[in-house]
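Please see the structure below; I have some questions.
Part of the complex only, each chain left as placed.
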Amino acid sequence: MELTVAQLAKRINAGLAGDAAQLARKIKSVAPIKSANQSNVTFITDDRHKAAITDSKAGAVIVSKSIDGLDMPQLIVNNINKALIEVMKIFAPTIKVQDAGIHPTAIVAKNVKIDKYASIGAYVTIDENVEIGNNSIIGNGCKIGENSKIGMNCRLDSNVVIYHNCSIGNNVIIQANSTIGSAGFGYTFIEGKHCHIPHNGGVIIEDFVEIGANCCVDRAKFDNTIIGAGTKIDNLVQIAHNVVTGKCCLIAGQVGISGSTKLGDGVVLGGQVGLKDNIEIGNGVMVGAGAGVMNNIPDGQKVAWTPAYEWNEAMRIMVYTRRLPEIAEELKQLRNRIKVLEASKDNTK
Amino acid sequence: MELTVAQLAKRINAGLAGDAAQLARKIKSVAPIKSANQSNVTFITDDRHKAAITDSKAGAVIVSKSIDGLDMPQLIVNNINKALIEVMKIFAPTIKVQDAGIHPTAIVAKNVKIDKYASIGAYVTIDENVEIGNNSIIGNGCKIGENSKIGMNCRLDSNVVIYHNCSIGNNVIIQANSTIGSAGFGYTFIEGKHCHIPHNGGVIIEDFVEIGANCCVDRAKFDNTIIGAGTKIDNLVQIAHNVVTGKCCLIAGQVGISGSTKLGDGVVLGGQVGLKDNIEIGNGVMVGAGAGVMNNIPDGQKVAWTPAYEWNEAMRIMVYTRRLPEIAEELKQLRNRIKVLEASKDNTK
């Protein structure tokens, strides 16, 4: 893909600043300010980056407000983040999309409904009563268990395993080696051994959910484990049985959510966060990376630390924890000063 | 599956309370008190749930002691947890079990012994000298390395990888995308580079072990990494080389156990716990979620926090850590009061 600056501006509906020669520059890809060269368009998503632009070797820059005196063609847009995504899509490497249809090596059981525009990759195995919708792409080596449904425009990358009775909505992406619908970790100790509690429930993954690589979403004991619409999940995340997340949550890498915990809408969990079982996390809650949440969190609260406290309290605790050696030293000095006072009091008796 | 309340009681050997019409109700599945409807049986595993039962729409309830004045048929059992598992098995969704025999696409090397009632799925690959016992089910896309043995009644779900020289006992379950027998993380720095120490040992997974999805159990340098009989492991757990766990341990999601660490019997590790290498965890030890254990733990101790301390000590530390800002403030006030005392002493000279 190669576009002139002028052509690119047209494609993303941007205003233009620059002379004719500048607007005729050929752009081949997007790059950050520092590493960009003449054939790259760069971008300013943050005012802090403005200073660096004068030194950039980029062929053009996307801005949300034109910059005076800049010797570089500018594409002026209303929403810089949206424009950046558009431009990155324009210059995305062209990778062959898996062909529609069922690969001859795919093994498909009886009573399976696969839309004719769906694509089933090589060495995929599909059990009975599965449904796969229009435009969905099942990568090589995936396994789809009995009765599971996959909507439209989904993409399951290679070696993803979906167990039975799982429901995947539309426009869902699941990256390689993830597992959906494994039985949850629920045992009862009976007559000297841990007996597994059957997990009769399923998993519901709603529309526009995206799940990273090597993640696990366990099936429910009863009812369903539910990932709410628009929620995005990073790699190596563990979602236990009967968890329910709200809509548009962001769950970073290596997070673990224990059984039956509920998340509201728009919850943001930092990397490696752990949530206890059977708690409720309110709408819009933000949990700082690495925190261990042991209790319910009300709507809108930002928390950090283990156990997790409200953000400002957690920051204060961190500051004072670091000052602990100093506090202990001061305590020692006060003890000595009190001794002196006590001795002096005794003397005055 | 549909049973009347009376039929269900017979199946699980339960006493009955309720009138004829109630005992003739048709039950189709199990559900928790709140979400249950007329065609569900519910259950009271905890006295705390008793209050809710009067409002429940369940068709019947399983109890360990009959409840007076309840307008709902009751199935009275000795062991409520055991009964619940039985009932959940009765109403489990019926999923087709993989056929016995070797799928024509499975690739089986020489000198492999596969019991005729074992089931080898599609696209499985099995290396030389492997043995697979009666009734064991190897899911699609699994790989079993040279000389590895799998006992009876095992279930390996899709895309599990077992390396060479691993020994899996009887009645073992390993869920999808887990890896058993990968080489451990052991390096020696020689002549300017990290050299991998060969891992000549293997892995032994004893009877009735259950391992979740996307777990890793590394092979040993010498001898074997051993998972003791009846131990249950959740998803995304890392078991390093030469770890030995006792019998009937419970290891929750995302736990990491470092090299050569030994666990006694009945150890319980909460989610995201990390254990240092070369330590010994006694029988019956419980480690709270997220704890980092750096030292040996004696039998029966309950620990928490990072680094892990005995439970009550850890709770006390947590309480005082939270009170740190207050402690610092009080220290400041005491300092001022001492200043006043000192000034007054000087004045009285």
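Think of it as A and B in the order they're written, each chain with its own count starting at 1.
Keep in mind that, in the parts below, a residue touches a chain if its C-beta (ideal position, glycine included) is under 8 Å from a C-beta of that chain, and two chains touch if they have at least 3 such contacts.
What you are looking at is a predicted structure, and each value in this text was computed from that prediction instead of being measured.
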Assembly size in copies, with 2 chains present: 3
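Here is the rule we go by: only the chains that are shown with their structure count from here on.
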Distance from the mean Cα position of chain B to that of chain A, given in whole angstrom: 26
Footprint of chain B on chain A - complex, ascending: 107, 123, 125, 127-128, 141, 143, 145-147, 159, 161, 163-165, 177-179, 182-183, 185, 187-188, 190-191, 193-198, 200, 214-216, 218, 221-223, 236, 238, 240, 254, 256, 258, 272, 274, 276, 292, 306-307, 309, 313, 316-317, 320-321, 323-324, 327, 330-331, 334, 337-338, 341, 344, 348
Chain A-facing residues of chain B, complex: 29-32, 35, 79, 81-82, 84-85, 88-89, 91-93, 95-96, 105, 121-123, 139-141, 157-159, 175-177, 208, 210, 212-214, 230, 232, 234-236, 248, 250, 252-254, 271-272, 289-290, 306, 318, 321-322, 324-325, 327-328, 331, 334-335, 338, 341-342, 345, 348
